[in-house]
Every structure is written in structure tokens, then in C-alpha cells.
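FYI, not all chains are in this one, though none of them got moved.
Going in written order, the chains are labelled A, B, C and D, and every chain counts its residues from 1.
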Amino acid sequence: MHKQSSNLRKKRKGTKNDLLIDEYVYTGDWKEETHVKLIQYNESTFSVHDLKVQDDPKNYFHKNEVNWVHISGLSDTALIVKMGESLGLHAPDIQDIFTSQHIAKIEPYDDKTILVINTFYFNEAKELQQEHIYMVLGEDYVFSFQESVLPLFDNVVQAIGKNVAKVRSRSADYLFFLLANNVLGNYIDVLATLEDNIEIMEEVVVGGDIPNDFGKRIQANRRDNLQLKKSILPLKDDFKNLLHNENRLIRDENKVYLNDLEDRLLFIIQSIEICRESVDALLDLYFSNNDLRMNEIMKRLTVVATIFIPLTFVVGVWGMNFKFMPELEWKYGYIMAWALMAAIVVFVWWYIKKNRWN
Amino acid sequence: MHKQSSNLRKKRKGTKNDLLIDEYVYTGDWKEETHVKLIQYNESTFSVHDLKVQDDPKNYFHKNEVNWVHISGLSDTALIVKMGESLGLHAPDIQDIFTSQHIAKIEPYDDKTILVINTFYFNEAKELQQEHIYMVLGEDYVFSFQESVLPLFDNVVQAIGKNVAKVRSRSADYLFFLLANNVLGNYIDVLATLEDNIEIMEEVVVGGDIPNDFGKRIQANRRDNLQLKKSILPLKDDFKNLLHNENRLIRDENKVYLNDLEDRLLFIIQSIEICRESVDALLDLYFSNNDLRMNEIMKRLTVVATIFIPLTFVVGVWGMNFKFMPELEWKYGYIMAWALMAAIVVFVWWYIKKNRWN
Amino acid sequence: MHKQSSNLRKKRKGTKNDLLIDEYVYTGDWKEETHVKLIQYNESTFSVHDLKVQDDPKNYFHKNEVNWVHISGLSDTALIVKMGESLGLHAPDIQDIFTSQHIAKIEPYDDKTILVINTFYFNEAKELQQEHIYMVLGEDYVFSFQESVLPLFDNVVQAIGKNVAKVRSRSADYLFFLLANNVLGNYIDVLATLEDNIEIMEEVVVGGDIPNDFGKRIQANRRDNLQLKKSILPLKDDFKNLLHNENRLIRDENKVYLNDLEDRLLFIIQSIEICRESVDALLDLYFSNNDLRMNEIMKRLTVVATIFIPLTFVVGVWGMNFKFMPELEWKYGYIMAWALMAAIVVFVWWYIKKNRWN
Amino acid sequence: MHKQSSNLRKKRKGTKNDLLIDEYVYTGDWKEETHVKLIQYNESTFSVHDLKVQDDPKNYFHKNEVNWVHISGLSDTALIVKMGESLGLHAPDIQDIFTSQHIAKIEPYDDKTILVINTFYFNEAKELQQEHIYMVLGEDYVFSFQESVLPLFDNVVQAIGKNVAKVRSRSADYLFFLLANNVLGNYIDVLATLEDNIEIMEEVVVGGDIPNDFGKRIQANRRDNLQLKKSILPLKDDFKNLLHNENRLIRDENKVYLNDLEDRLLFIIQSIEICRESVDALLDLYFSNNDLRMNEIMKRLTVVATIFIPLTFVVGVWGMNFKFMPELEWKYGYIMAWALMAAIVVFVWWYIKKNRWN
């Protein structure tokens, strides 16, 4: 994995006005070489090829098969532009392939449908990583682009190889749903981790042994939640439109899978919301615990001070050097002093208890 | 009741991408054996049978009767899949039976209507339990699936036996509403408990004797409220659509019961909202009480310190060992000292009272 | 007034599943006997009768008159069910008469229109009371049900007697609006009280002399506000639909009164919102005042401590018993000590003033 | 200006149920006599008359001129009712003229359009004043009602006199927009004052010299903001409808002015929102400053106490009267004591600095 910066906030290079430059610019932080893989299958065939990067994958397409071109690593701008143009993509759509921080969307054209989405996972340092995914669905093909060369879709390739759930008898739109479903699965994994963290932090707050980086961890949880939310919320309406409008590329027998995908999307959006409300509630709990602990500390100080300050005054009285202080001469003066002090302690203690200061 | 974990947050097994595995996976925590019960009735007949788990219930259906198949315990995946396929359910719909954490929804097909919903109840440990319910309404049948083998619908069976409200003269859609109504009744029970808890906590806050686990109890109340909300809110639009769109399975004479069901749903959603706002208000009250108590504590400390610190200084003065301190020699010096200290106490007390420090 | 519990939160008896019992159940707390009053009028006639409770009011209806049946006290379930059935109400609609905690709604059938609403008033103990009102509008009749026997609609009867605003020349729908308007008038009265209370509390906070039950009073205000809101908000859309959809029972010449009723409803919803935001703002003011008072207290303590602690140290120094402490022998040692202490006080005071500690 | 109470919250007299009384009731606090002014103009004519209050203005209308009747002071109920009836207003619409606290709205009838709106201004005591404005637009006339006799629309009369922007060549709808525009202009003035106040308060908070009535001033700002918001928000949809629906009274060539009016309305709504968020942010800043100041105070106390408490203990040690305390006899004992105390001060100071307590 070659990523320049683990920071989610990318330097949005070239965003000033991308219509004013004559070339396409990749705006993400990944420095991966471009790899192109062609997966082709139907009920009876299945093949996986690494393509040379200078080739147009369309030249290798088979009729009566689903042709899936998977591109990982976006550094070879020229090649990807050539592919985009060969697919008949408009210039702004080609630029979107390279725009790491793009709003998520589904763009349904007559002869193709585009999906722009982010996928998420935690890296080894347990930091949330975001990766921009771009997919094109055509009559008999799917193109999928990812920023890194991580094996994000290898499980899909394997499942096709094993013809799981008769995937090889199904059309390209089903593959498109399969890939989208895989991305959504990553959201669910990330959310499970965020929820686990909230539960751990809740136990920590209730237990009272709060680590110093607690505030930072709450902050990180909220930030990750925001990242997920912004990346998936814009898709809600787009999915609904895709499901309810006519779309030549989506076969009737596969609509039930699109419907299922939409349920998953709604479940994720709901879980993000729940997760957010949980962390807000946790923060309230944390603040209230801070207040309680402060009260405890001050009660202790008050009790200590209320008991000893009068005593110190009393011993100060008999430490005065007046000539005529008859009690100093008394035989049992000292014992009387101790008795008085004991009486003060008892009285103050009783008073504190009665009034529930502690 | 055999439930692995009382924790609401399930390990979402198999959620990574359920289109990539060739078998259906139950994702919940209940480890119950599968039981199948067949209830059949019309105006003149009523029978309840336990079916052998390898049978397809459809083989036992009677014409001119309502056939209700109730499946409790989802561990026998193979059997349930067979039933689903016999009903003509699509693969993703069958998977939904086993998906413990699914978004709530109504799916109106031409020849059947599916309801996915969660039911709730408190277990013996007073923890909120959630159970996934899946129901299918057909022309003359209802299938209902639940995760546990708890008798969630036994009261419905009994009412059919007694032909309460002429239920046996009514069609399958009425039974469907009856079962849904039963689930919604559980929400109302849970909400009543949550509201009772809020009222108890309110009295506790106002009384001032706040237990140590108070923050935790507020947290639990909020969490339970969130669980209810997320499980019922998605149904709002679906119910509206079911009521206002044409649906071959719902008879005109029964629409009034569906309308009543929708009122109940709206009442529950509203009560969840109210309950949430009440607990938020409670938290504000709690914070404000913390502040007040802190102020009380500090006022006490300040009063004690303001009275005794000057006195201690005064006795310190006459405890000094200067050779020439004429007042030490005075006959009434000591009494004068006490008089001065009394005067200080009176003055400080008057000053405190005048300025309302306490 | 015979009400079991002054508590707004009713025990929702029979809510578990009201389709599973064969009888109707009143779920409220009022234990009033049922009274039935029949008011009949047209341009030239006006009569008010107490009906025997076993009679069906419809038998006494006059043609060419508006027939208004007012039922107060819901304990005689059998009678009210008989009336409901005679009106042709569906079973769930009859149950709604007895359901004290029902969502507010307008149900427009072809031949009748039902209004479910709550009315509010403060009882002698200044606690907010809620009462469930159920109204049915037909071609030439209005039925109105209330839980208590309080004279909630007597002013309407009197106005009809006096033919105020030519009410007796108007049709039943106008009477329906009149009654609804009366209920909405109660909301405005309650809101005026809530707003007065907020203003009083605001003066109290600004004045600084905050009573101990202040938090409780804010809490009560919010709770009452929530009660009003939940009871009226669901009617917003229903009123809009009633005004804009065709309804055989509402004459064109009376639509202007329905429109006015809707304005009143919108005004109430807006006032509830305003009232809520005011009490939230009050709470912020209260918190900020608590903080300020705390700061005041601590500043006093700090000033007292900062002045006297060094002095006490100084007198302690010269209270030491070292043999060789030359200053103790000096003639003006004692005066010098006082001078030093005075200097310390002046310096500390100047320092405090300069740095604005107090 | 004769206003009974400067308080915005009016005693809503007669709101209990205004359909139950036979007369119209003015519910506001202004006690002004009614004045009626008739302004008539076309391209070549312009006249302003004070009408006797018993006259029906319609008798004085000129054909081919715009007839603007401006009524200030609503105490002469009988006259205004007569006018309303002569205009063909429905009873509830006439009551609206007298209802000081009415929801803002546009009511588009076939032959007339009614606008109910509040205007705002600060009185000499810098308190926000609200005045209810009621306007009727007809084919060739505009009626405008205001509660006070303040010259709210004199600038419009003057502009007509000067034929500014060819106003005299334009139809009655343009005059209607002109008057509404004038009212909206008052909102913008009030908002500018509220924004100025927020900026002043912000500087005060940042400067740190917070006056005692600060909380009260924030409260007043929020309350005023709420008043504006509730008075203008209901008009948003009504303006949109007026602009997009067919309306016989609004000429096509004047639609561009209505559009401009709507822009102004949207700008005001947006500014209210911004203003509200600014005051919320200010409150957060204020709370955070309170916290910071508290921390400052306590840090000082802690530093003073941490330095002097050990010293006081040390001098107490050598103030003890034990017979055998060898160091008391040492020649340099006293100096050594001072050296020790100096060492303690240095150490404590170094420790405080190292750990950044202050």
C-alpha cells in the first residue's frame, strides 16, 4: 500500500477550476501503478486476465459473456482516459474517475450507469481509510476503478469462479450489484468497529478510570462517523430513483437484488444515525461524570477544612502569650482542651452527616 | 430461552457480502430448534397442529380456511429455505428471514406481502430484548417466523379458538393485522416501562439522593429508546403506501383495521419522540442539580473559611514572641481578645448575610 | 370531578392487543357516569333534553334541524357501543371513543367525519389536565363524547340558545367547527399560562433569588408543552386535507370557517414552538447564572484566602521559639510587624485589583 | 403613541371562542382612535383625503384610478366592520383585522387577496414593538389596516406623490407590493440592530468585562429573533403559491416585482436564521469564558495555598513548646529556618512551573 498521507482530508489538487486545464488530474494521495484485470464469464466459461496497460480492454470483450474490467491504481492517467473515451464517457465523467473527493452519486445514462462511491476500512494503525470507487455498468460489461491496489474485490472474483448462487448465469447488472454490495459490506464492518469502540468507552466512563486520550477518542469516533455519513447519504435518493425509474440495463429478474441493496443502504444510514446518537449520549454521560467527580473532590476538601480549621483556631487561642489566661494554669486545662477539640470534631461530624455534605 | 448473548448488538455474521456465499446464514444469537405450528380455521372449523420439521406446510393447507404457519426458532436453515422456495420467495427475501438485524419494511408483491419488523420485551434481568419477526401474507395463508420459541403469539391462537370478535369469519389479511397489532402492543408495553423509569428518575433527581448508577440508567433509557425508534420509524411510509395503494390481498372491509394499525404505529412513533425529549429534559435537570449542589458545597467552605481564617490570624498575632507587646500584659487583654474575635465573627456573619453569600 | 389519578400518563389498559378481546374497554382514569344530552335547533326552534341512557338518540332526531348529541362520562360502555353501531361506526372507530390516549386525527368517511382530539385545562392544583374528545359529524347531526362531566361545551349550548352569529341558520358542519374551535381555545388559554410562567421564571432568574423547586418548574413547563404538542401536531395535515379535498358534509359557504379553524391550529402549533424555544433559552440563562454565582463564591474565597494566608504565615514566623531572633527584642519589633502586615494587605489588595481577580 | 402595555405578549382577549360572541373584538393593546385616509391616483391625478369615519370609502372611489384606503387605529370596530362587509369580506376575515396575534398569511380569493403580517420596530426604550398589519388587494383598490397611528406608510404616500419609478402608471397590485415591501424593510432594519447587538456583545465577551445584565441581553436578543421568525416564516409558502398560481389580480408585468418581494422574504428568513445561530455561538463563547475565568480563579487560590500552607506548617513546628528542640538553641537556627522556607518556596514554585499548574 503506497499512500502518501494517512490523513483523510486530501489536498484537493486541481479543484480550483478543472475546466481550465487541458489534462485530467488525479486528486488523491495513492501513488499506485495502474493494473488492469479482465474477468469474463458466462454459464460455461470463466477467465481472468491481466491486461497490458496500453491495451483498450474493449478489444478483448467476448460476446455472450459478462466482461468485467477492474482497474486498480489511478496513476496512469493517459490509459484511463483512453478507456473512458472508448466507453463514450463525457469529459466531466472521466475527470470524476480521478476526483478522489467526489460527491457519491448514481448517474443513469441511456446506455450506461455510473456509480461513484467511497469504500472504507481501518488500516494497521487503526485509522479509518477512505478509497474512491468508480463503476460503470454497460449492456454486457462492468468497469470498476479503485485508487489502491488492495484486493478489495478478490472475493467477488473467487465467487464468480465458484459460480456461487449461479452468478455466471446472470447478466452484467447483477455483477454491478455484487460489487456495490461488497462496498456496502465494508461500511457495516466499519460501523461495527465504531459501535464496539463506543461500548468500550461507555464501560470506561461508567468505571471511572478515564484515560487521558478519552476526549480524542470520542472526537475520532465522531469524525469517522461523519466521513461515513457524507459518503453514503447522497446515494439514498439515487438508489430510489434507480429502483423506480425505467432503466434499460437493469433486468426485471434482478430488480429484487437492487431492492435488497437499497435495504442494506437504508440499514447503514440508520446505523450511522444510531451510532452518532450513541456517541452524543456518551459525551453527556462523560460530562456528567466530570461534574460528579468535581463535586466529590470539593466535598472532601470541604469536610477536611471544616473539621480542622476550627481546631487550628482553638489551639491558636491557647498558643497566645497573654499574661492572664487563667485556663493555662489549670491542672486539667490541657485535657479540657483535648476534650473541647474532641467535642468540636464530634459536633462538626454530626452536623456534616445531618446535612449530608458528604 | 437459549440466547447466546443478551447484547442487542449482534455480531453481524455473513454481512460482508451475502451474495458471495452459496448458503443462507442465520445472523442472530438465538440457538433454538425450529418448531412449526399449523393453525387452520374458518367460521366453523379450528385446528392447531405441530408439523414435523421436514414437511412442507403447504401440503397440509385447507381450501376455504385461513392457513397460518408459525415457525419459531430459525436454526433449521434448510427447512426454512424449502418453505420460502415453496412460497415462491426470491433469494434475497429468504435471506431476510435469517437476517436478525434487518431494516424494518413492508414489501408488497402481487401475490404476497412481506412484513419485516422487530419485537421487544424486557427479560428477567430487566434488559431490553429485541427479536426479529418476519411475516408473509398470501391469498389464504399467513407465515410468521420468530427467532426464539417464546410464546409471542399464543394469545392470538387462543383468541382464534374463542372466535373473539368473529375473527374466524375474516380473511387472512385480518390475521396478518392481528399479528402485527400484537407486535405493536409490545412496543407500547416497553414504552410504558421507559416512561415509568423516567418518572422515577425525575423524582430521584428532584429528591436529591442520586444513586451512583444514575448516569448509566439515563444512558440505558436512551439506548432502549433508540432501539425502538430505529425499528419502527422505517415502517411509517410503508404503512401509508399499503393503506393508500391498491393491494389485491387486503379486502376493503378490512382496510379499517389497517387504518387502525397505522394510528397505533403513529402513536408509538410519537410516544418514542416524547419519551426521548423527556429523558433529554431530565438530563438538563440533572446537570442543573449538579451545579446547584456544587454551589452549595463551595458556599459552605467559603463561609467556614471566611469566618475562621481571620480568627486564626488574630490568635497568631498574640502568639508572637515579641518582647514589647503591651496588650499581652493587660489584665483584660485576654478577654479583650475574645471580645475582638466575637466582634469579628459577628461582623463577618452580618457581612455574609447582607451579601447573601450563603 | 372524579378522576382516579391526576397523572397524565395513563395506565394503557387493554392496549396489549385490543383485537383479541370481545368487549370494548375504556382506557382512561375518569370514573364518571354517562350523561347524554340532545340539543336540537334550526332557525325557529331550539331545545335541550337530557336523554335516558338506555335510549338510542337517533330515535329522537328531528328532520330539518341540527341534532347534537353530547355524551359526557364514558363508563356506560354498552350504551356508547350501541350508539356507535347505530351511527354505523366500524369496530375500531368505536374502540377509539374509549381509548383515552389515542393519536389525534380526522377520519373523513363518505357519510361522516370523525375528529379525535385532546382538550386541556389546569385543575385547581394548577396541574395540567388532559381530556380525550371524540366527535362525529353527519349529514344533520353531531355526536360529541368527553371523558369527564365538566361543562366543556356549555358555552356553545348557550350561544346556540341566543342564536349568536346566526348559528341556528347554519348546518351541522358549522356546529362541528364551533366545537372544535372551543377545544382549540383551551389550548390558547393553557399556552398563555405557560408563557406567563416562563416570564415569571425569567424575572426570578434575572433577579437571582432562585427558589429550590426552580428546576422542577422548568421541567413541568417542558412536559406540559410536550403534551400540547403531541396532541395537536398530528392534526396539521388532516386539517389541510379536510380543507382541500372534496367532502360532502362540509358546505361551501362554511369552508371559510374551516379555513379560520386551520389558521388557529397553525397559530397554536407556532405558539407551542415559541414557548418551547423560550423555555430552552431560559434554561441556558439559568445555567449561565449558576456559573456566574459559582465564580462569585470562589472569587470571595480566593480573596479572603490570598489576604490572610500570608499574614498567618508571618505571625507564625514570629511565634517561633528560636533563641536567637533579634527582631523579637527590638523595641519597635511589634509595631514593625504590624507595619509589615499592613504592607502585605495593601500589596495583595493592589495586586488583586490590578489583575481584576474580584 | 397610546399603547397600554409595551409587552409583546398580548392578553388574547376573546380568543376563547370567537364564534360564540355576536360582536367583533379588537384583541390588541393599542388604544388609538380610527383614522381613515383615501389616496387616489393615476398617471395624471393624485389626491389624499382624510375621510370622515362614518363614511364608506367605496362611495368615494374613482374609476380608472388606484384607490388606496389606509386605516390606522382599530378602536372603531363598527366602522371597520362596515368597511369589511362593503368589501364582501367573510366574518372570520373581518375578525382577523382585529386579531392582533394572528398567524401571518396570504389568502387569495377570486376577487381579492388578503395579506396578514406583523411589522416591527424599536420604540424609544429600545424595546421591540410588534404591530399587526392587514391588507386587502382588489381590482382597483388596496385597503391597509394598522393598529397604531404611527406613520408607517407615509413614505409610500410621498413616493406616489412624486410618481417615483412611475408608480402612478401602475395598477393596484403594484401598490400592494410596495406596501408589503415597506413592511419587509422594517424587518431588515430590526435584524440589522439585532446583528449589531450580537457583535457588540461578542466584543464584550472577548474583552472579558462582562456586564451583569449580559444574560438578560442575550435572552432579549433571542426573544426578538423568535418574534421575527414566527411572524414571517408562515408567509414563505404563501408567497410561493401567489407567485406560481394563477391570480386574476396580479398582472403579468408586475410579477417581476412579486418575485423580487419573495427574494427579500427569503433573505429575511435566512438572516433570522443566521442571527439565531450567531447568538447561539455567542452563548457557547460566553459559557467557555466563564469556565476559563473559573479555572483562572482556582489556579490562583491553588498556587497561593500550595506555597503558604507548607510554610505555615514549618513555622508552626518551631512554635512548639517542647523542651528538647535542639535547633531552637542553635545560633543560626533562625536563619536556617528562613533558608529552609526559601528552599520550600523555590521548590514549590519550580514544581508548579514544571507541571504548568498556573
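Here, a contact is a pair of C-beta atoms (placed from the backbone, for glycine too) under 8 Å apart; a residue touches a chain by one contact, two chains touch by 3 or more.
These numbers come from a predicted model, not from an experiment.
J.: So 4 chains are in place, but how many copies does the full assembly in this file really have?
T.: Altogether, the complex is made of 5 copies.
Note that only the chains that are shown with their structure count from here on.
J.: Can you name the chains that touch chain A as well as chain C?
T.: B
J.: How many degrees of rotation map chain A onto its copy chain D on CA atoms, rounded to the nearest 5?
T.: Rotation angle, to the nearest 5: 145 degrees.
J.: Would you kindly say which chain has the C-alpha centre located farthest from the C-alpha centre of chain B?
T.: Ranked by distance of C-alpha centres from chain B, the top chain is D.
J.: Mind checking the centre-to-centre distance between chain B and chain D? Centres are C-alpha means, answer in whole Å.
T.: Chain centroid spacing, chain B to chain D, equals 42 Å.
J.: Please report how many Å separate the Cα centroid of chain C from that of chain D, as a whole number.
T.: For chain C versus chain D, the centre distance works out to 26 Å.
J.: Hunt down the residues of chain D that sit against at least two other chains at once, touch-wise.
T.: Answer for chain D, listing residues that touch two or more other chains: 319.
J.: Among line, ring, star, complete and other, which best matches the way these chains touch?
T.: line
J.: Between which chains is there touch?
T.: After working through each pair, the chains in contact turn out to be A-B, B-C, C-D.
J.: Please name which positions on chain B make contact with chain A in the complex.
T.: Spelled out, the residues of chain B in touch with chain A are 9, 11-12, 15-22, 90-93, 95-96, 101-103, 105, 107, 213, 215-216, 218-219, 222-223, 226, 230, 234, 283, 286-287, 290-291, 293-294, 297-298, 300-301, 304-305, 308-309, 311-312, 315-316, 318-321, 325, 327-334, 337.
J.: Touching chain C in the complex: which residues of chain B?
T.: Touching chain C: residues 155-156, 158-159, 162, 164-165, 167, 177-178, 181-182, 185, 188-189, 192, 195, 199, 202, 205-206, 256-257, 259-260, 263, 266-267, 270, 273-274, 277-278, 281-282, 284-285, 287-289, 291-292, 294-295, 298-299, 301-302, 305-306, 309-310, 312-313, 316-317, 319-325, 357 of chain B.
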